[in-house]
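Missing here is one protein chain; the remaining ones are kept as they sit in the complex.
What follows is subunit A.
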Amino acid sequence: MRLELEKRSEHSTFYSIASPFIAIGLTLIFGAILFAVIGKDPAEALYIYFVSPLTSTWSLHELAVKSAPLILIGAGLSLCFLSSNWNIGAEGQFVMGAVFGSMMPIVFPDVQNTFVLPLMIIMGMAGGAAYAFIPAFLKTRFGTNEILTSLMLVYVAQLFLDWLVRGPWRNPEGFNFPESRTFHEYAILPEVLESGRAHYGAVFAVLAVIGLAVLLSKTLKGFEIQVAGQAPRAGRFGGFSAAKMTFFAFLLSGALAGLAGISEVSGAVQQLRPVVSPGYGFTAIIVAFLGRLNPIGVLFAGILLGISYLGGEEAQIVLGLSDKITRVFQGMLLFFVLACDTLILYRIRFVSTRTPALAMGEN
């Protein structure tokens, strides 16, 4: 006997909506089993992971700091993926946004006025978009696989940043350590509220989510994106250019990744370092899919992943759990989401086999 996936002729609207919640529920159940097996109180562990990050003003601010880049990048990627353009290089676009945006305070530290910050943000977005232009150009001009080119450009961007902060952009007063000078006060993205360090990056993230949600559901461009993804042939008959769509998707997702990069550097780190991202660009791919490629969904998915990071840290300290547990958790979550989605579109069928060799193998 073997298993086969059979396409369902129609799928339930109810389960389409419920699926992420079922996935989260399954993650919680299996998480509880996991904790019980390693000898921790499941209720306490789950509380620390998923509730404690929401219980103080301080951790809410930290949650905003951690989730904002994931949401910004994830929202851009969801639109890009919807149109069947596979930008895997958001991490590199994030880094390039940080690099281009930081040019003002590092190369021209004496220019200190209120125009510096807006300029940095524009340059950050331009840097991310320009870097995303490369795989889009290669795809449309030479038919290269954008998954490979965009991914490989990540490493190029990381090494470029590494070279900059060890060489030309190294802090002249920094005892030759590999980091840039710290930004002057006009180059720092301010905090939104007095009560904590959440900066305007969080506001940008919410605005991006709203903007993209409107774009997708209310505009012709949004329709064009959906057609490009679901029925490219119909799109061509409709007069939509696939090449233009590729550029649009890459430039937009690149610009948002760049905005996340400059926001992180200017708001949270306040200097360039050899590494400025703990993998936001890659985690955001998970966020985009967890949010079902829907900007509003991405908002919640980003917050959920942020919670699991913060909760994981707290669990390390309070319960003495390894940080690997956080990764296992995130892995389970993604696994269950994808499994639930698959089961909405397909049903599992048991096929009994009549091949004698296989039948014998079963005995």
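In this text, contacts are C-beta pairs under 8 Å (C-beta built on N, C-alpha and C of every residue); 3 or more make two chains touch, one makes a residue touch a chain; residues count from 1.
We take it that contacts and distances are computed from a predicted model.
Engineer: Just go with whichever of "1-deoxy-D-xylulose-5-phosphate synthase", "Anti-anti-sigma factor", "BMP family ABC transporter substrate-binding protein" or "Catalase-related peroxidase" UniProt uses as the name of the absent chain.
Structural biologist: "BMP family ABC transporter substrate-binding protein"
Engineer: Which is it among A:Ser84, A:Ser241 or A:Gln316 that touches the chain not included here?
Structural biologist: Reading the full complex, the residue touching the unseen chain is A:Gln316.
Engineer: In the complete assembly, which of A:Lys40, A:Lys66 or A:Lys139 touches the absent chain?
Structural biologist: A:Lys66
Engineer: May I ask you to list the residues on subunit A that touch the chain which is not drawn?
Structural biologist: 58, 62, 65-66, 166-167, 175-179, 182, 197, 264, 268-271, 273, 275-278, 310, 313-314, 316-317, 323
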